[in-house]
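Beneath this line is the structure, given in structure tokens, with notes to follow.
Let's look at chain A:
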Amino acid sequence: MILNSDSMKPIYIQISEWLETEILRANLKEGERIYSQYQLAEMFNINPATAAKGLNILVDETIAYKKRGLGLFVAPNAKQFILHKRRSQVLKQLINEIVLEAKHLDVKETELMDLIHQVFNEIEEDKE
Partner candidate 1 sequence: MSIIGLPIAVAILVVVIMLARKLGTIVVTFMSWRKSAIIAGVYLLGLILSVVIAAVLPNHGFGLMERSHTGGGIQKGNVWTTSYSIRTQKDFESQPGLYLNSRQTFKIDQRAVKLGFAPNPGHFQIYVEQKEADDGKIDVSTYSTPFYVGETDYTKLLQPPKVIFQDGLLVIEPVQQTLTLKLFKSNFTQSQFEGKNAVNLQNGLSSSFGWSEVLLRVPKSMKIDKGQNYLQYLDKD
Partner candidate 2 sequence: MSLNNNLLSIASRQYVYKLKANSSGVYSLIFIQVLALLFSLSGIQSMSSVSETLRVNVKYFSADIIISFTFIWIFFMSLRLTSINSKTMDFTLVTNRLSSHLSNIGLLLTTIIFGSISSSLMGFVLKIIMYFAFDRSQIGVNGFYPVFSDILLGIITTGLYMTLIASMGYLLGILIQIHVLFVVLYPAALFGLEKVNPQMLKLSFDFFASETSPLLFAIRIILSSLIVFSLSCLLSNRMEVRK
Partner candidate 3 sequence: MTVIQGENLTKSYGKTLALDNLTFQIEENKLTGLIGRNGAGKTTLLKLIAGYLKPSRGEINVFSHNPFDSLQVSANIIFIDNHMAFPTAFSLDDILTEVAHYYQNWNAKLAHGLFDYFSFNPKQRHGSLSKGNQSTFNMIIGLAARCPLTIFDEPTSGMDSAVRKDFYRALLKDYLEYPRTIILSSHLLSEVEDILEDILLLRDGTKCLHQSVLELKEYALGLKGPKQTVLERLKGQEILHTEEFAQGSLYAVIKNQGLTSQQFLKHEDLELLPVSLEDLCIYLTGNAKGGIDHVFKQ
């Protein structure tokens, strides 16, 4: 993954999101050790302080917990938590943006709902 430094999203948030995605994809399993700030700094070519801030978000959100002297580990139920968070926060924010954009473009609520249905169906078809 390559970071987007021009994005509105600060890099440390991109880091924490990337780690969450890794947990969702089960690349990082619950109870496993998470990359250290130095490993992340090297992987993404960023200052370790930035990486540390990204990791701190995970700790603050109890996705990860600290073992003294050993580093950070994925908390039990981290995956569930992330899924829940993404649904409630990320998805909501995305929808927020969609609705705003729709308003901007004079798209009616029903039209927007139809559009969402349509995209849903297309992705379902692709899967089959």
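Quick note on selection: all candidates are chains of the complex that A comes from, given by their letters.
The working rule: contacts are C-beta pairs under 8 Å (C-beta built on N, C-alpha and C of every residue); 3 or more make two chains touch, one makes a residue touch a chain; residues count from 1.
The model shown is predicted, which means the values in this text are computed figures rather than measured ones.
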My understanding is that every option belongs to the complex but just one is in contact with chain A. Which one, out of 1, 2 or 3? 3
Parts of chain A lying in touch with candidate 3, wherever the complex brings them together: 3, 5-8, 10-12, 38, 41-42, 44-50, 53, 96-97, 100, 103-104
